[in-house]
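Have a look at the structure that comes next, please.
Only one protein chain is missing; all other protein chains are in place.
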Amino acid sequence: MTIGEIIGVWLAAGLTLMMFSFIYRDNAFFKLGEHLYLGISVGYFVNIQYHQVLVPDVIRAIRVEHDFWVIIPSLLGIFILLRLVPSVAWLSRMSFAFYIGGFAGVAIPNVIHGYFLPQLAETLRPFNAGLGNNLNQIVILLAVFTVLIFFFFSLEHKRIVGGISRIGLFFIMISFGASFGYTVMARISLLIGRFQFLLDDWIRQTILRL
Amino acid sequence: MRSYVLLLGLLTFMLVVPGMAAAALPVPTEIEVIDVPNDDGASLGVLWFWRGETSEDTRVTIEIEVARDIIDEYALTVDEADKLQREREALRGKLESILPAMYEALQAAGEIQARLQVAEANKDPDTNQIRREYWSRQREYNRLHAQREKLWEGFLSRTTTHKTGYLDRQQTADYIVATLNNSPWVACSDVEDAKVDMDGNWPTKGEQTGYFGQDPPEADKVFYKVSSFRVLNPAKFAGTFTDAPDDIDYSAPEKIQLKLHPNTAYNLRLVVSEGDEQAIYELGGGTGRVNFFNVSLVNNLIFAVGFGIIILVAIMLARRNPNMFIRRISGLEAVDEAIGRATEMGKPVLYLCGLDPLSTLSTLAAINILGRVARRIADYDSDLVVPQRDPVVLTVAQEVVREAYIDQGRPDAYKEDNIFFVTDDQFSFTATTCAIMMRDKPAANFFMGYYYAESLLLAETGAATGAIQIAGTDALHQLPFFITTCDYTLIGEELYAASAYLSREPLLLGSLKGQDLGKALIMLLIVVQSLLFAINADWNWLKMLVEPL
Partner (left out) sequence: MLFFKRQWPIIIAFVMGIVMWARFYIPTEQSQTLQDEFMRWARILFGFAAMLGILSLLHHHWNKIKLKRPGFGFSVVTLVAFVIMALTGLLPVSWTWLGFADNLRSSNGPHMYLFEHMFVPMQATMFSVLAFFIASAAFRAFRARSIEATALLIAGCVIMIGRVPVGDWLASVTTVEMGSWGARSLINFPYVTDWLLNIPNAAAQRGIILGVILSQIAISVRIIFGIERTYMGGGD
């Protein structure tokens, strides 16, 4: 290992412990780590925006590729910056309208194509795949139906509707429990990964030099 | 019906030529070259029936003829060619003075580095001397390397224009010429080496019924979509094609892929092979036409326009009859309680709009709720703290909150510095927000919008500080954590309903009614189709409507 690498591992190990100290409680080390992390991440963000957006999409596009269309979004971007000048702050509305309106238009067909149709098609299955599968299909229909009832806003959750939506909520809770249990193991393995770094890269390789 | 005819034909064939059917190659019959509907014209379809048995060794390739007129599409004008030539010569001239010195420096640095490693291992007294030597050579190399990069960049910027760069065009034309000299027929890359799968089924891309969005193709007709072909990269073979110095990878694969162009005729042929045996079928020309409407998305259009109309009509009706019932949402009933408590305790209220940009609609829903919450906070006179991850959301949030304070007649109480950008990084944002919770101890935390893994960190930290927490998200995987850790959680659609609920604005309530109507329609669809299925498993009429084509 070079000196640079050794310093790097010590740095990383120190910062790892600093951030871990957050589990115990808020303390000066965590404060230091958190503020350092903040500064570094914003510095990195600046670089990403400069090198991956501003230079290729604006500066290079205009000066080298002579793609003058990008002047329009740049202008809209400048409108956002003009929020700092109260008398023309309203110009930023144009930018928001462009951005939000466009994405609203993108969203409608996309959610139907990506979620709505596939989900609905999955729900509708014929009852011809054996008793077990047919029972499962009935459970699926029941769950989808009751969950949809749960979300009905025009109906008060009373009497029959109340009962049905209670079943819907019950399904929702089973589903949440399932994703909860499913996530636990994934999170534990992340922690193991971090300990591996501390024990192997730091203690074994740089301190014990094994 | 057709399959019976085919079977009959096959039987006759086997009877007439006994023993031959097993050994001979399968024969494609009724081959059609068609324009693929619903595309941009940059693909062709090839369809056929098999006569004879296909086996696991059967391979099929569709080949395209690389003709002269394809080259012409990429050819340069005289001026462009001249300029390219001049630029190349200029570059070559400049590189000649740099490259040898650069490689020399690189080699020297490498040699000294080897010596340095030995010296370091032996703890030689003149290690430092060697290290200095190494760095001086390395710097020399870096300097020349940077010069060369700059020259190359300049060359590219002068010879490449946006999208239809003529350097690119020249290269492509050269690629095609090289291929043409080798053989005029090339395999279409997207069907190259197509083989039967384990069950002996052909990978018929047309298997999805209604692939065309028109009539479903016949079940046993093989369908291949061809949209590109590969040509040789002469640089790889001649060695000195580009002036790019050879040690940088300017992506020089052996072959490059070219897309078919719309409204251009291409000659195709089909090659069937099994081991050494091979049969070629000339298919003639085919032309892809540009289509202006994707028929296979027609069901998408029906639902999109249908739901849109339902919602707009419901909103219009709401204008006439503004008093509408809407069921209790307990999470939202608690908003006033939470803000009230914050005021009593003299503590701020923390509000997050989620981690996604404004292009995610739940972020917009969160912004809408923020406007409502800010109005109440302005009334109660407590502080509202809104850390942000996305700068666009930040500016919109500032605008919305400022507006809310003005509406309530408290413009003086609005503090722009309380709605601030933190960072773009997910976990740095989380660390900072958790730190705010631990230090400022807000009495109420709102987590609205879209969240990822950090949801648990935020909610647990907030719970530890004893704040009232109200969450709302449509991020399914994060909902369980909010449910277990927060006092109230808005699930999925409730997040979107919240601004209507809090504002009681007739137009928003009307939209909510429209959504209910939409849900009723979906339920009707599910019930009717399930009943149909219960009667007969083949009656899938409504299912056809929702099947993605």
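When the chains are written out, they are named A and B in that same order, and each has its own residue count from 1.
The working rule: a contact is a pair of C-beta atoms (placed from the backbone, for glycine too) under 8 Å apart; a residue touches a chain by one contact, two chains touch by 3 or more.
Model, not experiment: these values are computed from the prediction.
Among B:F325, B:F420 or B:W541, the one in contact with the hidden chain is B:F420.
In the full complex, the hidden chain is touched by subunit B at residues 38-42, 135, 138-139, 142-143, 145-146, 262, 290-294, 297, 300-301, 304, 307-308, 311-312, 315, 357-359, 361, 364-365, 367-368, 371, 388, 390-392, 394-396, 399-400, 402-403, 406-407, 417, 420-428, 430-431, 439, 453, 456-457, 459-460, 463, 474, 476, 480-481, 483-485, 491-493, 495-497, 499, 507-508, 511-512, 514-515, 518-519, 522.
Interface residues of subunit A with the unshown chain, by the touch rule above, are 4, 7-9, 11-13, 15-16, 19-20, 22-23, 31-47, 49-51, 53-54, 57-58, 69-70, 72-74, 76-78, 80-81, 83-84, 90, 93-113, 115-116, 119-120, 122-123, 136, 139-148, 150-151, 168-185, 187-188, 190-191, 193-194, 197.
Here is the rule we use: only the chains that are shown with their structure count from here on.
Spacing of subunit A relative to subunit B, judged by their CA centroids, is 15 angstrom. Residues 157, 161-162, 297, 299-301, 303-304, 308, 324-328, 358-359, 361, 364, 392, 395-396, 398-399, 422-425, 427-428, 431-432, 434-435, 438-439, 453, 476-477, 479-481, 483-484, 491-494, 497, 512-513, 515-516, 519, 522-523, 525-527, 529-530, 533-534, 537-538, 540, 542-543, 546-548 of subunit B are the ones that touch subunit A when the two sit in their complex. On the subunit A side of its complex with subunit B, the touching residues are 19, 22, 25-26, 30-31, 33-34, 37-38, 40-42, 44-45, 48, 61, 64-67, 80, 83, 92, 96, 99-100, 103-104, 106-109, 112-113, 116-118, 120-121, 123-128, 141, 144-145, 148-149, 151-157, 172-173, 176-177, 179-180, 183, 187.
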